[in-house]
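Take a look at the following structure, please.
Note that one protein chain is taken out, while the other chains of the complex remain in position.
Chains here go by letter, A and B, matching the order in which they are written, and residues are numbered from 1 within each.
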Amino acid sequence: MESNESSTSVLVIGAGIAGIEASLLLANAGKKVYLVEKASYFGGNVIKLEEVFPNMECATCMIAPKQQELLQNENIELLTLSQVESVQGSVGDFTVKVKKKARYVDMEACIGCNACFEPCPVEVDNEFEERLNKRKAIYTACAGALPNVPAIDAESCLRFKGEDCQACQEACMFEAIDYDQQDEEIELKVEAILVATGFKPFDLSKTSQYGYKKFDNVYSDVEIERICASNGPTEGQIILRSGEAPTSVAIIHCVGREEEGYCSSVCCMSSIKITHFLKHKLPEIKVTHFYSDLCIPGRAYQGFYEEVRENGVDFIRAMPEEVSKQGKGVVIKYKAEDGKENTLNVDMVILAPALEPENESAKLAQMLGIPQGNGGFFTEKEPDLDSSVDTSQEGIFVAGCAQGPKDIPDTVAQAEASVGKILSLSR
Amino acid sequence: MGEEFTPKIVGFLCNWCSYAGADLAGATKQKVPSSLSVIKVMCSGRVEPSLVATAYLRGADGVLVAGCHPGDCHYREGNYYARRRFALLRNTIETLGLESKRLMLAWVSASEGQRFGEVTNQFTEQIRQMGPSPLRKALL
Partner (left out) sequence: MAKKIGVYVCECGNNIADNVDIDRVIEIVSPMRDVELVEKYRLLCSEDGKEFLKQSIQEHELTHLVVAACSPKQHELTFMNVCVAAGLNPYLFQMANIREQCAWVTTNKEEATEKAIRQIRAAIARVAYQDPLEKKEMEVSPDVLVIGGGIAGIKAGQLLAAPNRKVYLVEKTSSLGGKVKGFEKLFTDMESGSALVEKEIEKLLGNKGVEVFTDSEVDQILGFFGNFEARIVKKPENEEHNLSVGAVVLATGFDLLDISGLSQYGYGKLDDVYTSLEFEAMNVPGGSTDGKVLLKNTKPPQSVAIVHCVGREEKGYCSKVCCMYSLKFAKMLKSQLPDVKVSHLYSDMCIPGKTYQNFYEETKGLGVEFVRSRKTSVVQNGKGVTVKYETEADPNGELTVDMVILVPAMEPCSDTNKLAEMLGIPIDDEGFLAREHQMLAPVGSSVGGIFVVGCAQGPQNISESIVQSEAAAGKILSALVPGRKLELEVKTSEISETFCAGCKLCISVCPYSAITFDEIRRISVVNEALCHGCGVCAAACPSGAASVKNFNSIQIYQEVEELLK
């Protein structure tokens, strides 16, 4: 069991944009940062995007310099494939146990050439690419994912299922593949903890009226983000599963809002962003939005909405009643604002689901002793009247979508605020 | 003409977006013409007219300047200056006796590995069709 003695260390749980920003600031201040990330790569939800609203800035270009800086910062220890198992103690002196799953690849020896992929005989759905393409049992999330070291998915790997396969090890020139690697238990002593575990989208299989998973051309917006991505499964080409480009799209907002009971803040803007991108790639495409209330708050967003709307995009204030198959595409039945029943035929439907906290949130909440509130998000100490990064536990802070659905700037602000609180703890 | 000639192309790539995009082209094993030589600059806005002129005078058949997409410049506005300078330069090189199409400005983001391959191949082919730079013959 590894351990560290330093008490000027901070634990950051989650290496998305909030975790990255906070880690860099803390490290710059002289703190030792343990950045614990569940996945084999880091960058969270932001690196799945091609562009971000409202400036349509390239997401990778935006975040890559920060990622590079983080990887090269001696004060930050990035623990991927890792999760927090237990937390004891109190502010100034927390004892945290982290379980680091074996990657089966030596991170020092591997140079990231990817020669081990081709010989692997196993192909499974690629979760990072929303199952739109396949990956091998030894894999990296996508081209350009960091750290640029593959991991072996023991559940799909033939060798770990008992067969005698060494294809990847044989292909590796650097002896970087180590089947004997073990999961590690790491004990850390830290003075403060930042929870930045982000969000996951509402499970669309819980809805039936929109035809998700029933009809081929109904997509979630996370799938579309990967389709738009230049390093994604279609290399940025907007095509349906049949291989053709769509000529008409309907984007349905607020999916899951009724079930969840809150507005997820960013989906209207995200849907507008997707529209902007679609129009850019396929200028003739017809786009129709179905929504209940347009949520475009703040100084920066309305201009973008108006620009997109002027481009021949329809916004219909109605939530569709039914989506059914018709020919190659689908037909959407809805009641317009004037009360009349109406239909719309489209090639493609994009659903914008609500944002929920990540899968492990309940477990973490219990471990850390912080309550979960509406939607399962971590509850801040004094909602509305004080900072939203404080939790009921002194020394434990929360930033980003783990605390509630929000956009990137608000996420970064919370990450920086947490740093402000952590750095003034020892006054 | 009729001979197969290999164009000499110099590419000025900005450190943050296009150079990373070129690296990604490598990581994803795209095909990039070997006749492209790369010079890294911190920003496409760094590329001054005299550098471009020198390239042609030293025998470049084509010059590529690549930077971040407008709005994405790591230094906020550098690529806007590059764009303006490029527009002016395109006219200027004609006075040197060079076709303006021998100068290309491309926006390549860090995630556009494939696009980098496409851009460089396209440009190289274009230059190949145009033949060697008129300055090359004059210098020899």
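Brief remarks on what is shown
We take it that a residue touches a chain if its C-beta (ideal position, glycine included) is under 8 Å from a C-beta of that chain, and two chains touch if they have at least 3 such contacts.
Everything quoted here is computed from the prediction, not taken from an experiment.
Of the listed positions B:Lys8, B:Arg102 or B:Arg115, the one in contact with the omitted chain in the full complex is B:Lys8. For the chain missing from the display, the contacting residue among A:Leu78, A:Ala192 or A:Val389 is A:Val389, taking the whole complex into account.
Even with one chain removed from view, chain A keeps its contact list with that chain: residues 17, 21, 25-26, 28-30, 52, 54-55, 57, 62, 66, 68, 72, 108-109, 111-113, 115, 173-174, 261-266, 293-303, 306, 337-339, 373-375, 377, 380, 383-389, 404-406, 408-410, 412-421, 423-424, 427. As for the chain not pictured, it touches chain B at residues 8, 10, 19-20, 22-27, 29-32, 34-35, 37-43, 45-48, 50-51, 54-55, 58-60, 74-78, 81, 85, 117.
As a convention for this text, only the chains that are shown with their structure count from here on.
A separation of 35 Å divides the Cα centre of chain A from that of chain B. Residues of chain B touching chain A in their complex: 16-17, 20, 24, 27-28, 68-69, 71-72, 74, 109-115. The touching residues of chain A, when paired with chain B in their complex, are 50, 55-62, 64-65, 112, 114, 143-144, 148, 229-231, 235-236.
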